[in-house]
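Omission of a single protein chain aside, the complex is shown with its protein chains in their original locations.
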Amino acid sequence: MPEAALQHGHGEEQADGHAQTHPRFAHHFESLENQKESASLGMWVFLAQEVMFFGGLFMAYILYRNLYHGAFEYGSHLLNWKLGFFNTIVLIGSSVTMAMAVHSAALGQRTRIVGWLLATILLGSVFLGVKVVEYTEKFHHNLVPGETFGLPYEGMDPHHAMPDNMRRPTQVYYSLYFAMTGLHALHMIIGIPILAGIAWFAHKGEYSARFHTPVELVGLYWHFVDIVWIFLFPLLYLIH
Amino acid sequence: MTTTSTGAERRNYLNASEGLLSWLLTTDHKRIAILYLISVTFMFFLGGFFAAGVRLELLTPRGDLLEADTYNKFFTLHGVFMVFFVLIPAIPAILGNFLIPLMIGARDLAFPRINLLSWYIYVLGAAFTIVAMISGGVDTGWTFYTPYSTIYSNSAVLTAGVGIFITGFSSILTGLNFIVTIHKMRAPGLTWFRLPLFVWAHYATSLIQILGTPVVAVTVLMVAAERAFHLGFFDPRVGGDPVLFQHLFWFYSHPAVYIMILPAMGVISELVTAFSRKRIFGYPVVAISSLSIAVVGFLVWGHHMYVAGQSAYAGMVFSFLSFLVAIPSAIKTFNWTATLYKGSISWQAPMLYVIGFLGLFTVGGLTGIFLASMGLDVHVHDTYFVVAHFHYIMVGGAIMAYMGGLHFWWPKMTGRMYPEWWARVSAVLVFIGFNATFFPQFLLGYLGMPRRYHAYVGEFQVLNVFSTAGASVLGVGYLLPMVYFLWSLKYGEVVGDNPFGAKGLEWQTSSPPPVENFPEQPRVTEEAYAYSESEVGHA
Amino acid sequence: MQWTGPLPYMPEQASSVAPEVDALYLFLVGISIFFGVLIAALVVGFAVRYRRRSEDEKTPHIHGSALLEVAWSAIPLAIVMAVFFWSAKIYFDINRAPQNPMEVYVVGKRWMWKLQHLTGQREINQLHVPVGVPVKLTLTSEDVIHSFFVPAFRIKKDAIPGRYTSLSFTATKAGRYHLFCAEYCGTQHSGMIGEIVVLEPHEFQEWLAGGAAATSPAAAGEKLFKDLACITCHKGDTGARGPALAGVFGSDVRLADGSVVKADESYLRESIVNPTARVVAGYQPIMPTFQGVVSEEQLMQLVAYIQTLKREGQGAPPAAAPAGAGQPKGGQ
Partner (left out) sequence: MSDHVVPVRVYLAVFAALMVLTGLTVAVWRMDLGVFATPVALGIAMLKAVLVILYFMHVKYNDKLTKLVAASGFFFLVILFGITILDYWARGRLNPETRLPGAVHLEDK
């Protein structure tokens, strides 16, 4: 779609000069447009891969939720849905700031790219911070699968002791909880430094309306991570 | 285009720059292919070493050569190395890497640095697995069935699992690179239906690599987490279902067998046409059948689980689809055969491999039909019948095709010819040795000898002796090329750019090709395999 | 070396399904020979007939043939579809639960097979069965997955920890046959072998009588039921803390979440090791788990015992338990 790119590019072609001489142009491509399309296609293919990667865990989730419905409900009640809700809003917010960063990049507004990216990083970090709080609490409450799972902990209201016969199936729920949210968090932990790097390059003026593919690609990645959470929130926190 | 002679003197990708570093930091797909060639060959001999150990142990019914645990580690490492580190990368990462850009008239793959990265990932994964091998080995079988792998095994499952997890990403990135390259970097005029079938086959393969591999990656991750952190996914003690692991594992590992065979089929399509100087019979059918194998191949994984407590109804669905997925393979086989009709058939070594492939793949595939039959598989499941089936396809089919392809493109890659006579000897040795090794295993399997048996009951011995004897011939058959390929690097005849008179775009540049592949952007004006007389004769 | 099978290189046929399986096998061997020879003959034939005689030979321009493509898709398709139905039928024959079978409980444990007849005889790595009587095995495992494989019977089934599987056969010929473990289970996987001894019915009766007086699994289960104090909650009267178990087996049990399950062996087993997974309507999830307290064998005995409890007017059937018992919302 080189035509589309030309139509929507905003006046910087002149500054950039001919596509083939753009500093970021890799010469094994036919043209800069071709290079950008390839990069974007590559990212999409990567995301298709990511879908399947999470898919394995979701499969396990579906199965065990059907087998141990009671335990899943019980386990989810031990989570703090308000924190999950808060995080959902934060992460969707970060998706919006990310989209705005791409938007600014497409308009060639350098400082704005940096600003939006920083906002995204900030929101992402808030999300991870909340996750840390949640995880720590689970550790203290003996909700980490293993020998001590579900045992009473210091300062526990004895009424809330986990019934002995709930320990096993609930452990399956928490295994999935940690695996799914952990893998999701890992994706963010990988994403944030990349965002930071791109913000740095943006600051140095690497991106223009004509070429800002890296911003777009990291945007796609970030949105994907957001989508995963959109499913995780109701599946893990809100079970009846 | 370019004139023949003095092939080695001209500037090419091999002599463009020097020093180890220029290889380790290269982003040239051709050099990366060579890096893969070296590492995969290494892993092949490692896997072969363990196969030799297995066969020697099985010479006698009693477990006398190896300890039971050692034997278990031997076949596990054999399977792991051969599947994940040899056959899955062999054709795509070596031949595919080298040839796809050449075949489509591109200067490189779309993401050369990612290409190099995937080699490093491969090496890292291999390193982990080798560490696992040294630090106690792995004894779970290449299938890593739970709960054995998660709870009971005392071996280095974690390290090996991490190795496989890592290598998976090498495979994914290669697939990603191919998909984008094939979509976006074809030379002008090279429409989809002018693509060489090798490229089609790799396109289909890449789909599986991308959509299947992540599932096995996350599955071994779950096994690792279960082992290391006591998370409970498959652990029956906390209510997990071990059979879920099998679903997830085979969801990848069945399609993975097509990762191994599809590129081999691509090679065969190229070789059949080149050595019969004839257009492929039924081009569109052969092309599309690759895609249908890739897609339908995702629907049949449960045929590994007929006796694993899977429901009979799911079994029926899987069985039905397994039969369906055999049809495109049958179609391909018939089309290759028909291509030979009225050809101008040369009996050079690569063609011998093609003939071997056609025979052995047919046997392997047809015995797949036995296994897909639910009622029959109940008996032969997890016996040597299955072992024979997959060696027929993987060794007799895929490795044969790989060897044929390696011979065929050897002059392209190195500028020098392999010694024809020796190559024919080795092809014949492999064929004979192979059949002697694995045919008896069909009989053993039907008689009921279970696989993964360190010791076995006496009445199975005769056939096992045959098998071991055959394996030694087979081993020689594989050692020979190793020797003469190395020899030919220095002493091989320097041949022209296109010693076989083949048609593909890759033959229209010099051999070995220059770094930029083509001095100028090639344009494609005709269909693939335009060998026949109504077309312009070959140059 | 001697093979007593129907043809050389085939194992003996000693069960009712073996001839069926062999018939399909031989059919497929025939198909394979046909196609194998066909392809080999064509490939080699063409390669010889059309070998290259000179370097500038021209080849004809053949694109393909729709007719041929259809033919060589449709013929194999027809064959495999026939094989599909045939093989599915055999599979169902193998797996269909027989009427009034002789039941044997089988527990796989690294690395041996522990078997117990319903009449109480215990065996290890050996199973005695009479000719002509359908036998149903209920399999499970104490550790990893094993697989019960009898080549002469052409049957095999995995024994999976955490659940029951079943396998039935009818032996047709007296003799001794190999029993193998076919699923890799660790060090002594290849040593986890045994034999099936098929006896003529009268010999089998003698064998049964010859064994030391054995407690039947149900009797052992009854003892366990008392020893483990199950009886304190499952007293069988309406006021008890747990539902009456008489007549539960085979009945439809209404659960607290409104669904209904059939109380089969697996359900009973699950009710003991993982009681909270399915809670009977009208009861609280107070039953402790016996996971780890009882072995798989003991579980099978408990299950066998509960199966023998017939509803004889004592106590209300569990499904119609008092509705008054409070249902706390959480934690079910």
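Going in written order, the chains are labelled A, B and C, and every chain counts its residues from 1.
By our rule, a contact is a pair of C-beta atoms (placed from the backbone, for glycine too) under 8 Å apart; a residue touches a chain by one contact, two chains touch by 3 or more.
Worth saying up front: this structure is predicted, and the values here are computed from it rather than measured.
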Touch with the missing chain holds, among A:Val51, A:Leu183 or A:Ala196, for A:Val51
Out of C:Val17, C:Ile90 or C:Ala277, the sole contact with the unshown chain comes from C:Ala277
Sole touch to the unshown chain from B:Ala16, B:Leu59 or B:Leu299: residue B:Leu299
The missing chain sits against chain A at residues 1, 4-5, 8-10, 33, 36-37, 40-41, 44-45, 47-52, 55-56, 58-59, 62-63, 66-67, 81, 85, 88-89, 92-93, 95-96, 98-100, 103, 106-107, 216, 219-220, 223-224, 226-227, 230-231, 233-235, 238, 240
Hidden partner sits against chain B at residues 183, 207, 211, 215, 241, 243-244, 247, 251, 298-299, 301-302, 309-314, 317-318
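Keep this in mind: only the chains that are shown with their structure count from here on.
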Distance in whole angstrom between the CA centres of chain B and chain C is 35
The positions of chain B in contact with two or more other chains are 237, 239-241
Expected list for chain A, residues touching two or more other chains, is 67-68, 168-169
The chain C residues in contact with chain B across the complex are 1-3, 5, 9-11, 17, 20-21, 24-25, 28, 31-32, 35-36, 39-40, 42-44, 46-47, 50-53, 55-65, 68-69, 72-73, 76-77, 80-81, 83-84, 86-95, 110, 143-145, 147, 149, 151-152, 154-158, 160-163, 165, 178, 180-191, 193, 274, 277, 291-292
The answer for chain A against chain B in the complex is residues 27-30, 34, 37-38, 41-42, 45-46, 48-50, 52-57, 59-60, 63-64, 67-68, 145-147, 168-169, 171-172, 175-176, 178-179, 183
Note: in the complex, chain B contacts chain A through residues 106-108, 110-112, 114, 172, 176-177, 179-181, 183-185, 210-215, 217-219, 221-222, 225-226, 229-233, 237-241, 244, 247-248
